[in-house]
Every structure is written in C-alpha cells, then in structure tokens.
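== subunit A ==
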Amino acid sequence: MISRKGLISIIRKYPIYTLIIIILLTLPIYAPSFFVIQIAYGLIFGITGLAFNLLLGYTGLLSFGHAGFFAFGAYMMSLPIRHTGIVHTLEVYLAFAFITSAALGALLGLICARRTRIFFSILNLSFGLIIYSFFLKFWGFTGGADGTHVPTPPLLGMKFAVDKEYWMTHIYYYYILAAFFICLAIFWVIVNSNFGKTLQAIRDNEIRAQFTGIRIYRYRHIAYIISVAFTGLAGCLWAPLNGHTAPEIAWWTYSGDIVMLTILGGYQYFIGPVIGGLVFNVFKIYTIGYTVYWMLLLGIILLILIFFIPRGLVGLGISIYNRLTHKKGSSKG
Partner candidate 1 sequence: MAKILEVKNLNVFRGPLQVLRDVSISVEEGEIVAIVGRNGAGKTSLIKSIMGLLPVKSGKIFFKGKDITNLPTHERAKMGIGYLPDDMGIIPDLTVSEMIKTGLWVSGISMDEIKKRVTELFPEIKDLFNRRGLYLSGGEKRMAAISRALALNPTFLLLDEALEGLAPIAVSRFIGTMKELKKIGLSLFAAESNVVLASRMADKLYAIERGEIIYEGDPKKIFEHEELMRIIRG
Partner candidate 2 sequence: MILETQNLRKYFGEVHAVDNVNFKVKEEEIVAIIGPNGAGKTTLVNVITGYLKPDGGKIIFMGKDITNASIYERIRAGIVRSFQLVNIFEGLSAFDNIRVAINSRERKEGKIFSLIDRDTTVTKEALQILDLFGLPKDTLARDLPHGDRKLLDVATAFALKPKLLLLDEPTSGVSTREKNKIMDVIIPAARKEKVSLVVIEHDMDIVFNYSDRIVVMHQGKILFEGKPDEVREHTEVKRVLLVG
C-alpha cells in the first residue's frame, strides 16, 4: 500500500488529477441527479475510450465498429435476463460479457488483425453493422428495434431497497466509479507493461518490429481481444444504467462517437480518452437539450479539433500549462 508520505507526494505532483478524483468521489453529495447520471455515463464511455485507444493510440489501428462491441456487451446482460427471467447479481453478467466479448474479439481478430489502416477501419465498421443487424432483425430473440428491458440487478449480491434515482446516483454511481478506477489501473499497467511497449513498437514501425523478433500479428490480435473485451464490459455496465438495450447503440455513428471522444481527449495521451469520454458525454447531452442541430455542432467541433487541436483537450491543456510555466517542449501523458 501507498504510505501517507507517498500519497502526499503524488497529490503534489498531480494536483489536477487529485482534484478530479475528489470531485468524482464527492459528486453525488452536491450535484443534481441528472448531472451525476451523466458523469456515470461519461465514466463508462471513458472505459470504452481506454479500450478503444489501446488500438488507436497504442497499436495504431482505427476501429470504426466499437459501438457494435459495446452493444454486444450490453446485450450479454439483457438477453440472458430476457430469456431466463432470472436476475443475477451484476458481476455474473460482467464476467459473462467480458468472456463472450473476448471470444468475439478472438474470432473477429482472426480476420482483421492482419489488416491495418483503412482496411482495418472498414472491416470493423462492417463487424459493428453485422452485430447491429443481428440485434435489429432477430426480433424474436432480441426484441428487435424496441430492444429489451434491463431490470436493476443486485450488486455484489446485494439488493438495495431504494428508488431507482437514488440507486443510480448513489449506489450504482459508486459501483461504476470503482469499476472505472479498476479499469483505469488495468489499462495503465497494460500500456506500461512489456506488452504495451511491444504494441507501441509495432505501431511505430512494423518492419523494424518484425526484425526485432516481434510477431506483430499475434500481438495485434491480443490487443484486439483486450480492446473488444473491455468495450463489451463497458457495454454491460451501461445496460443497467440505461435500463434498456436497443440495437441503435450498435449503429456506426456511435462508433464515430467513440472515435470522436478519444480524439477530443487526445489519443496520444493515456488519460485522453477518459477526459474525452466525460466531456463528450456531458457536452452531447447538453447540446441535444439546447438545440436540435447538435450534430452540426459536433461536426464543427470536430473540424476545430482536426485543424487546430489535433492533440485534443489533454494536449491543449499541457501546452497551455507549459506556456504558463514557461516550459518548452512537449511532454508525454
């Protein structure tokens, strides 16, 4: 465990992250329910972004089909409940979604781990759409376009006798926050592990990686499996929060959202997709609330990102911070 002294030095070193963590921990105390729920969604998208960015930022592969895997994970909770009528504790479904998603990733990876660039993107786009059409059209099995209701499950085997709103903003919120921190830690370890560095080497220079004795397809495949598994896990966390699964979450514009939130946060930075997930969700929800032309607004913001802040919010923050403190050069995240 971290000693008290160590903790203080970490807080000194990363004041902004400390602040964010404190805000996240205390949020339900003072924030309105609606906002707390949106942050919960944002945290789930943060996990999705981390999983997605293992491919984009660390392996150099852009998937335009992750919404399909997210939906797959969500349905791995709603479908068993729909067909058995029994509601187990959530962890059962999380494990189930994680394992089935990993299996899905292993299968699809056979086809796409050997492809890069645009072909990888289009293949994943199509995988996502096949998943979409499956959920949409096997209506007898999946509920079709209407989707499937997801009841509030027990957490850690415990049922909570509270109303739905309180459950979401207090109990499930902390559950998600815990899951988020666990995933964050896992991904931090992955990208800083031997395997993570190997992926980055493959991303930077495929040929050199091969001549360093690295089996590039194998590690791309493994990265793909991890990414799909955690995306499915995020989808499964999302299901009880949303209370409903419908095929539209597999639709490819949602894959576009995942790409967008990652770039918004800054895909060159580990924390980028997390910041992106939180900001993007809040932003999207409020713009949808204020204007019918939210896609237009998203599009324009995307243009600004592409042409003016390609390193995303984190990159922007770092360069502002560096300018304020008169430090030169860029630093890694």
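Regarding selection, all candidates are chains of the complex that A comes from, given by their letters.
Keep this in mind: contacts are C-beta pairs under 8 Å (C-beta built on N, C-alpha and C of every residue); 3 or more make two chains touch, one makes a residue touch a chain; residues count from 1.
These numbers come from a predicted model, not from an experiment.
With subunit A as reference and 1 or 2 as options, the touching candidate in the complex turns out to be 2. On the side of subunit A, the complex with candidate 2 involves touching residues 189-190, 192-198, 200-201, 203-205, 207-215, 218-219, 222, 226.
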